[in-house]
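Before anything else, here's the structure in question.
Every protein chain but one is kept in place in this view of the complex.
All chains are identified by letter, namely A, B, C, D and E, in their written order; residue positions are counted from 1 within each chain.
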Amino acid sequence: MKMITAIIKPFKLDEVREALSEIGVSGITATEVKGFGRQKGHTELYRGAEYTVDFLPKVKLEIAISADQVDSVVETISTAAKSDGEGKIGDGKIFVSNLEQVVRIRTGETGAVAL
Amino acid sequence: MKMITAIIKPFKLDEVREALSEIGVSGITATEVKGFGRQKGHTELYRGAEYTVDFLPKVKLEIAISADQVDSVVETISTAAKSDGEGKIGDGKIFVSNLEQVVRIRTGETGAVAL
Amino acid sequence: MKMITAIIKPFKLDEVREALSEIGVSGITATEVKGFGRQKGHTELYRGAEYTVDFLPKVKLEIAISADQVDSVVETISTAAKSDGEGKIGDGKIFVSNLEQVVRIRTGETGAVAL
Amino acid sequence: MENTILEMQFAIDTFYFLVMGALVMWMAAGFSMLEAGLVRSKNTTEILTKNIGLFAIACTTYMVYGYDLMYGGGMLLDGISGQGDKYSNAADFFFQVVFVATAMSIVSGAVAERMKLFAFFAFAVIFTGIIYPMEGAWTWGSEAVFGLFKLADYGFADFAGSGIVHMAGAAAALAGVLVLGARKGKYNKDGSSNAIPGSNMPLATLGTFILWMGWFGFNGGSVLAMASKESANAVAMVFLNTNAAAAGGVIAALLLVKILWGKADLTMALNGALAGLVAITAGPDTPSALVATLIGAVGGILVVFSISTLDRVFKIDDPVGAISVHGVVGLWGLLAVPLTNADVLFTGQLLGALTIFVWVFGASLALWLVIKAVMGVRVSEQEEAEGVDIAECGLHAYPEFTVK
Amino acid sequence: MENTILEMQFAIDTFYFLVMGALVMWMAAGFSMLEAGLVRSKNTTEILTKNIGLFAIACTTYMVYGYDLMYGGGMLLDGISGQGDKYSNAADFFFQVVFVATAMSIVSGAVAERMKLFAFFAFAVIFTGIIYPMEGAWTWGSEAVFGLFKLADYGFADFAGSGIVHMAGAAAALAGVLVLGARKGKYNKDGSSNAIPGSNMPLATLGTFILWMGWFGFNGGSVLAMASKESANAVAMVFLNTNAAAAGGVIAALLLVKILWGKADLTMALNGALAGLVAITAGPDTPSALVATLIGAVGGILVVFSISTLDRVFKIDDPVGAISVHGVVGLWGLLAVPLTNADVLFTGQLLGALTIFVWVFGASLALWLVIKAVMGVRVSEQEEAEGVDIAECGLHAYPEFTVK
Partner (left out) sequence: MENTILEMQFAIDTFYFLVMGALVMWMAAGFSMLEAGLVRSKNTTEILTKNIGLFAIACTTYMVYGYDLMYGGGMLLDGISGQGDKYSNAADFFFQVVFVATAMSIVSGAVAERMKLFAFFAFAVIFTGIIYPMEGAWTWGSEAVFGLFKLADYGFADFAGSGIVHMAGAAAALAGVLVLGARKGKYNKDGSSNAIPGSNMPLATLGTFILWMGWFGFNGGSVLAMASKESANAVAMVFLNTNAAAAGGVIAALLLVKILWGKADLTMALNGALAGLVAITAGPDTPSALVATLIGAVGGILVVFSISTLDRVFKIDDPVGAISVHGVVGLWGLLAVPLTNADVLFTGQLLGALTIFVWVFGASLALWLVIKAVMGVRVSEQEEAEGVDIAECGLHAYPEFTVK
């Protein structure tokens, strides 16, 4: 099994979730995170003092899947998370890592069936 | 070493933490997350419009342990996180993955001793 | 490629980010987390009742890097995150795990070039 | 000694105006909190800036020109100091100026979350300096409409401004929303509407309570006299009825939403309170307490259906429900007056409502279109997505909290 | 001319009643904010809905029936308009109606976070329409208790309602909490108590300041006259003493908690302010400023011990401390009157307190039990865990913020 971790722009969350649902992904865990990357933060103003906010709001998705789903999931996220369908700086990253075991707490099931 | 990542219901946090303390787990990192899964979100109402909230509040626990503790930790979490002792939909998941290295910042210690 | 996950004290965030920028790390994802560990939580008071808060605020950094950067990154974080340059309880942990694949959503690039 | 007595009457009436005026001024805080609670947190700093800015603008333009246009007396309050027959003219101005600010506040909520801040301010300058004073002159100012006919001759009366203030504000808001369009993400391709919950319910509730309190000044002060038994009794009845109508609005709205959707929707209860207040405003002096409660209750019911209908049937995106609360219910308030006041005619009320609406809506629409042509009214898509706070004000409302 | 003077006195007293009444109405916002700040965020929308709903209910039931029951004059304020000898009757009603709402607000905080919203509203209808007006009739209404004896004959006096309003509210609250039980998670198996911190301290502080301000109306208006030198002096002393007692309550509570626990517990300082206010309410007219400060200070100390004791010894789970603030300190307020007022007897105060408590507690207990049998008083365990906001109102108070 694999764990897909995707960092995306917050307003893309619904679109990505729907696209993943359509290809049969049944579970996602989402976290609000702050991202630092090539996309530069914006300038804020407080009582006459300007300052740069380096960390931009992003959403992190963690999706556990079986190994054979990796390509379609990565593909789906890539497409849905791309700004205006073409890609803008800061659209985010997808990380793939290995997952050794999964347990469903409710039933105690393990492995792919627990996803 | 292994990294155990558990997604549980928020109100189970204290119980799980205590159960883990009892079997000697000395460190946990917890994150507020939103989960999408088989458990369906609830309906909310705003100015006469109903809408479904798909993502439910969950807590993610990350626990780094030595490989030989995996079974007891998974077992402990499973038991403590189960609703009413029997298991309800949405009780959550436990993921196990490999951990190559750990460093304790304070001392620079590495490996199992740094856990 | 490797994924470095570091748990640090919140007020060290800026220092660590700057130190990492200096050694050429170009991307970081940060999350607000709560940590339970050797460092004991503080006591709070509410309407005459004292209670202990076990989970302390921490920041989790996730940094995807190529394998050859691991040592310098771990070293840099360790140094920058240490309280007063010597290390106090609760300064945090660094975890290293394996990363199989990375995709940059904007361009579709994969592998080290996508970092 | 007689003179002393006259002076004391003068003093009592002036004091009364000032206290009532301070209560109405307080409504500016009410609108700010209500609107800040009903928008998303990424648009909160901007709406706060908008509200304090529009209040300042209204106070200034009305001083420079609006008061003169509405009631005569000269620009820049020429020589207002130390004058007045029955009460201090300065107190009268103070009381009137907070009304124009109220009318303007109504607009700000409806166009929230997507309008350019300075386009709004430009509108505020003309609305408070000319558009509102014009219709104010035809009604409270007793001038003929464009020199043609006098509304009072047709049996029109609007005690404290269900029409003159509230419906007028709503008409300007409606014109603004039509020019501006809906928020991104509000309507789906299939035409269905999405709920976009406000970020802070305690603020919205606080705002409603502030408005409820301020409304005692709004309606109570509109008796325009206090220092006799008759006027004191009148003011007291107005207080009583204003309160009763708000209570009726809350109860009716709460029961209705409980029946319709099974839950006690707080935002509808708040809108019910405001609807009750708007409904009674055109005639808080004549009904009995029970009738006032019922007038408010009808307002509370109307507002629930109106908000749903404007949103889902007409696709008019009004984030705070201002057009329903102040416009639809304002009209109901006007039409309810003849029920308890024999001096007021149903046709007169319709004519008055029409006059106000046509003028304010028409003039506002033209003005919004001019502003759109000159400087644009809407922020960019990107700015809207990130929230107008950063784009317009450079600061988040809650910089430390993790938000969507 | 004499008539003009009488009319002016009438006008001044009426005006005074209305201003004081508006301040008391404002207390409804104070209770809402205080309670919204002291509950967890998952129960905030519901408590806001409860507070605006109860205010609306109180205003309506008291109009329909309660005022008649308490002071006579006819149901539905029959013919109240335009009447009054020394001041407008409508102003009197307006002032009285906000008191009954205050009593009811006290209940709402104590039963927070676990009660069914409509069970609460059902209680409110009877409490504000019957239970409170009954004891009000025996005290301020000067009726004999069940036709048997008159409290005033025994030297009972409660100037602005430490007992009649505050202790009465607390008695109803206590009955409610006993029927309802503690919040899930409040007490451990070993009987120890857990702290459940409120979610928003600025709101709780704002609520306290609002109540402090509103209390000037509450106590100041209870002089019931303003238009003579004597009454004006009395009102001024009442303002001064009300403020002094609140200050004394804050200082005493702050110093005590600092000594006891080493920290300046804000929630106790807030409760200290309210305790000072409740304590002085039974007799704000007779003490000197220094004595008023001390009466308040004793209230501030009492409240700290009372909250701890009710919570830890008696296991009475009162999320906002209402029973201590309004009940225990309300009793202290009654008993403190004879210290500075020779016309009031200690035994009369005890008898009055007992009468009020027995009636309100008994009647409320019976009513809560009936409601429990008919519709249930408590939400399900699941609903309580998720927060009553979603279950009862369908909306989070802060939909965007990440919360526990």
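Note that a contact is a pair of C-beta atoms (placed from the backbone, for glycine too) under 8 Å apart; a residue touches a chain by one contact, two chains touch by 3 or more.
Everything numeric here is computed off the predicted structure, so don't read it as measured data.
S.K.: Could you run through the displayed chains and say which ones the absent chain touches?
M.R.: Its contacts among the visible chains are A, C, D, E.
S.K.: Among the options E:Thr293, E:Ser306, E:Ser324 or E:Ser364, which residue touches the chain absent from this view?
M.R.: E:Thr293
S.K.: Looking at the whole complex, which of E:Asn89, E:Ser222 or E:Thr267 touches the chain that is not displayed?
M.R.: Touching the chain that is not displayed is residue E:Thr267.
S.K.: On chain E, where is the contact patch with the chain that was removed from view?
M.R.: Interface with the chain not displayed, on the chain E side: 1-2, 5, 8-9, 12, 15-16, 19, 23, 40-41, 197-202, 205-206, 208-210, 212-213, 216, 220, 226-233, 235-237, 239-240, 243-244, 246-251, 254, 258, 261, 263-267, 269-270, 273, 288-290, 293, 398, 401-404.
S.K.: Go through chain D and note every residue touching the omitted chain.
M.R.: Counting only chain D, the missing chain is touched by 1, 4-8, 10-12, 14-15, 17-19, 21-22, 25-26, 28-29, 32-33, 36-37, 44-46, 48-49, 51-53, 55-57, 59-60, 63-64, 76-77, 80-84, 87-91, 93-94, 97, 117-118, 200, 203, 206, 392-402.
S.K.: Counting contacts across the full complex, list the positions on chain A that touch the omitted chain.
M.R.: Touch set of chain A with respect to the missing chain: 44-51.
Convention: only the chains that are shown with their structure count from here on.
S.K.: Counting hops between chains that touch, how far apart are chain D and chain E?
M.R.: 1
S.K.: Which neighbours do chain C and chain D have in common?
M.R.: Joint contacts, listed by label: A, B, E.
S.K.: Once the contact rule is applied, which chains count as partners of both chain A and chain E?
M.R.: Both chain A and chain E are touched by B, C, D, going by the contact rule given at the top.
S.K.: List the centre-to-centre spacing of chain A and chain D in whole Å, with centres computed as mean CA coordinates.
M.R.: Their C-alpha centroids are separated by 45 Å.
S.K.: Please compute the C-alpha centroid of chain B, do the same for chain D, then give the distance between them in whole Å.
M.R.: Measuring from centre to centre gives 51 Å for this pair.
S.K.: Residues of chain E touching 2+ other chains?
M.R.: Counting only residues that touch two or more other chains, chain E contributes 393-396, 399, 402.
S.K.: Which residues of chain B are in contact with two or more other chains?
M.R.: Within chain B, the residues that touch at least two other chains are 31-32, 44-46, 50, 97-98.
S.K.: What's the complete list of touching chain pairs for this entry?
M.R.: Pairs of chains that touch one another: A-B, A-C, A-D, B-C, B-D, B-E, C-E, D-E.
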